[in-house]
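Note that this complex is displayed minus one protein chain, with the remaining chains in position.
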Amino acid sequence: MTRMTMIEAIRDAHAVAMEADDDVIVMGEDVGFFGGVFRCTAGLQQRFGVDRCFDTPISELGIVGTAVGMAAYGLKPVVEIQFADYMYPGYDQIVSEAARLRYRSAGEFTCPMVVRMPTGGGIYGAQTHSQSPEALFTHVAGLKTVVPSNPADAKGLLLAAIAEPDPVIFLEPKRLYNGPYDGHHDRPSVPWSKHPDGEVGNGHCITPLGKARVMREGTQATLLTYGTMVHVALAAVEEAGVDVEVIDLRTLLPLDLDAIVASVNKTGRCVVLHEATLTSGFGAELAAQVQAECFYHLEAPVLRVAGWDTPYPHAQEWDYFPGPDRVRRAIETVMED
Amino acid sequence: MTRMTMIEAIRDAHAVAMEADDDVIVMGEDVGFFGGVFRCTAGLQQRFGVDRCFDTPISELGIVGTAVGMAAYGLKPVVEIQFADYMYPGYDQIVSEAARLRYRSAGEFTCPMVVRMPTGGGIYGAQTHSQSPEALFTHVAGLKTVVPSNPADAKGLLLAAIAEPDPVIFLEPKRLYNGPYDGHHDRPSVPWSKHPDGEVGNGHCITPLGKARVMREGTQATLLTYGTMVHVALAAVEEAGVDVEVIDLRTLLPLDLDAIVASVNKTGRCVVLHEATLTSGFGAELAAQVQAECFYHLEAPVLRVAGWDTPYPHAQEWDYFPGPDRVRRAIETVMED
Amino acid sequence: MPEERAPHLNVPAPGIRPGGEPDFTHVSIPAAGEVDRPAPDTPPEEMRDLAFTIIRVLNRKGEAVGPWAPEVAPEMLLQGLRDMVKLRTYDARMMTAQRQGKTSFYMQHLGEEAISCAFQRALRKGDMNFPTYRQAGLLIAAGYPLVNMMNQVYSNDADPVRGRQLPVFYSSKQHGFFSISGNLATQYPQAVGWAMAAAIKREKKLAAAWIGDGSTAESDFHGALVFASTYKPPVILNIVNNQWAISTFQGIARGGAGTFAARGHGFGIPALRVDGNDYLAVYAAAQWATERARADLGPTIIEFVTYRTGGHSTSDDPSAYRPKEEGLAWPLGDPILRLKAHLIALGVWSEDRHTQAEAEIKAEVVAAQKEAEAIGTLHTGRRPSPRDMFEDVFAEMPPHLVRQRHEVGY
Partner (left out) sequence: MPEERAPHLNVPAPGIRPGGEPDFTHVSIPAAGEVDRPAPDTPPEEMRDLAFTIIRVLNRKGEAVGPWAPEVAPEMLLQGLRDMVKLRTYDARMMTAQRQGKTSFYMQHLGEEAISCAFQRALRKGDMNFPTYRQAGLLIAAGYPLVNMMNQVYSNDADPVRGRQLPVFYSSKQHGFFSISGNLATQYPQAVGWAMAAAIKREKKLAAAWIGDGSTAESDFHGALVFASTYKPPVILNIVNNQWAISTFQGIARGGAGTFAARGHGFGIPALRVDGNDYLAVYAAAQWATERARADLGPTIIEFVTYRTGGHSTSDDPSAYRPKEEGLAWPLGDPILRLKAHLIALGVWSEDRHTQAEAEIKAEVVAAQKEAEAIGTLHTGRRPSPRDMFEDVFAEMPPHLVRQRHEVGY
């Protein structure tokens, strides 16, 4: 075990996978010599050669489109989109091609690839460096969607994603790259070296896809979340003084419905939390499933806390970001109902 | 009033708008001389000139991207994407540009445009001529999303959309172009000329955005739907012999929440129905809102009937399409709970 | 300084519309044999002319002339003729089958048979095509069984893609034919990626990408050219310019450019422009490009100039937007007639043998059709199960899909 930042953990996962399998290749904007604007691929080109980790032209379409061809050939491309906000030019190749190739060829051609992208806000990145587009992926049949919330999972889930025979969208909450973040922007930031989940296993340690993790057991309500919001949720729960069970979903699709249902049936109340805009966000799917599966156990409506239905602003970062105050209020509301 | 197909009604709406306002222009693939693969723009080039209705290169990016520039200039582009399944190359320009221009320039530049596209299945179009991507638009702040279910609304809503000062996504259920369709694929098809909603007002008759329509009053349950599924729902309700209130949402965003809440509070049960894949479909948003707003009136969980979470297949068209049988079963289930 | 005037919108239009007299005098066509054949390793900037002319081999007398005339055994050409006749016969049967309601949709190749049939002959096992819906000749020339194609068109229980795809969206890895997408142009960067993979693995394989004239306007065309130009993998970027994109003539996509082939010049990629109705010219160009790819010289663009004689698909009636007789006026002639004339001129073929071959091929197609129909068609016989609908979304079916499948009762 080694203490790592999430960046180091992601780098390590790449290195482990590339070491184990020559077919794993890495490409994206600035990922080669420089090692990525967040440095998640630093050192890979130097270690594995320019054939296996290289810079691409600024074309998300080209990155995903050529990766589909590489994957069909038999390679395992792990590609980086510099920010999730810039994935749209590659969205057609993800949705219409990567996600459907196995289906439309009845398994003859497949697309084992990982599309990594930093997501989420909290870094004053404004509308084009803060988005959380997970719901645009979970709506698409044929994609798996993963969001780690700490270095250990970032490594474990990325290794699991690389091992998948199908395309995986890997969303990295950039606010967590260097440390956990509980949403208290006025307090000093904490590095991963001071957090237990900064402890990352050596070598090939996998966190399986499709398994949620109970971050805090609780009896009075269930809080479903993922990514940066896991840490916000934990802080808010302490502040609310309510015994809330906090679940880190880790994989949004396939969803660990069993874990969700077990918890909500136990607590009878549920809050869903994410950074993405509220309407048609992944929280809608969670709320819809929870009310359907746990209807007779629910003592209050499922409550959603999410980004407002506006673009992500710059100056109003902390008014937009669903921080611990909003989460605490939601917990209080769901307990009142 | 004139009896029209939905195609004729859409054509008429274009003509009325173009007649009234020189700034309305129409472009898209094959929309010019030929009048569109579904003939929705037939005759417009001949009538209004090649400057105001013209063919474009096959580039959905170019269509939407240049339309954003035209709209910012002061025109009102009404553009056609040949099939909703092909909107992805233009998605970035819709999401990152059209939807955000007013916001990011604080109202200095705006984007009054309409993006029309045929959606939905039921025509053996397989995975690339059958998609219903509405949830990919409702998740995006800054877009309005409209789905008519009959010729009268197609004209009225399209005129309303053209009058909007902001971008509107206008989804046309292609299965309804020539007649209503209740999902009984083994029965003869009915033309609009035999249906009261084929009666379309002359001239500038608007159906306002954001207002749902109660298609059938009922007391025992509420069925929320839109597009082709409105007709399937009506048929299924008759077959179920349950007194279900059927609501045609018409506009998904902004949503007529008042109409929804009033109905569900009255009936205490709710089924949500759409063609799009289930997970993260617009039905999730509807279910999430209904359970939140009507929790204490609900006697059963909100039930979703939707396309399966697979690509839309060809041979299995009727196994995929959420037809009257599935809807009837859902009504029965929601009544049992 | 030129005089100021208000701008106007230039909307290119074909000269002739229904009712008008077809006219192709603006298409300048060099005589067969006229164009030089540079060595495949000539620097791109020294052979720019090849993008502005038309490489042709078969002249009016049916002779194969000039430096591009390939050295081929007559047997290969006879096989090529059979391939083309087979494709045309197959198309005709399937067009009828669609009208008879045996399937939902079909797309034919009428007039364009030479391109895919001849191109395939320059490929080797292990090479991969990334085709559009109008290159079924690649499969036929690769020996893919007709009955499989029909099963796909009928979406019956023996359809290799389990009824999931629109008719003509074939897939056969073994025959070097990548699964067809309904989204235009997406296969173009994929082909480049596939070739990049071959380069990364240093394996002697090449990819051939296919796109229509209209579809070159799509973003994927650019993405493909950018990546091909940068990484120089073994890929051949084919453009089939059949003059039409549904109802839209090629001038809308081409705009002010001289030719589609010339789009390659901005990327430093060599580009040929070739008579697509000339089996020998297609083959020769394909060979030249494969030689480049196999010598690690990087990508090549080929624009095949042809004419879409039929409707875009069974959903299309071209008489609404172009003169009915335009196809007859098309100056590059019919690919089957031209190769046939050549073979007769060579003395290895005759009208009689052709008639006989046509009958044999028809019998073969009819037999395959019977076999396919005995299995089923879109609405009759044995059809894929609803169960198949849930398979292959993922390698392993996740719980939510299992639940949905159970809901259908499977």
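Worth pointing out:
Letters A, B and C mark the chains in the order given here, with residues in each chain numbered from 1 onward.
By our rule, contacts are C-beta pairs under 8 Å (C-beta built on N, C-alpha and C of every residue); 3 or more make two chains touch, one makes a residue touch a chain.
Fair warning: this is a prediction, and the values are worked out from it, not measured in the lab.
Looking at the complex as a whole, the chain kept out of the display touches A, B, C. From the set B:L75, B:V115 or B:V200, the residue in touch with the chain omitted from the display is B:L75, counting the whole complex. When the missing chain is restored to the complex, the residue among C:R60, C:K204, C:K324 or C:H406 that touches it is C:K204. Here the missing chain is touched by one residue of B:R39, B:R52, B:K155 or B:H231, and it is B:R52. In the full complex, chain B makes contact with the omitted chain through residues 25, 51-52, 56-57, 59, 61-62, 65-70, 72-75, 77, 89, 92-93, 96-97, 101-110, 141-142, 144, 165-166, 210, 253-255, 257. Residues 29-30, 32-34, 37, 50-51, 54-62, 85-86, 88-89, 124-129, 278-279, 308-311, 313-316, 319-320 are the ones on chain A that touch the missing chain. Residues of chain C in contact with the chain left out of this view: 1-12, 39-41, 44-45, 195-196, 198-200, 202-204, 206, 217, 219-223, 226-234, 251-258, 262-269, 291-298.
FYI, only the chains that are shown with their structure count from here on.
Taking the mean of the C-alpha atoms as each chain's centre, chain B and chain C sit 36 Å apart. Note: centroid distance chain A to chain B, computed from Cα atoms, is 31 Å. For chain B, residues touching at least two other chains, in rising order: 85, 88-89, 127-128, 279, 309-311.
Multi-chain contact residues of chain C (touching two or more other chains) are listed as 162, 164-165, 169, 181-183, 219-220, 393, 400.
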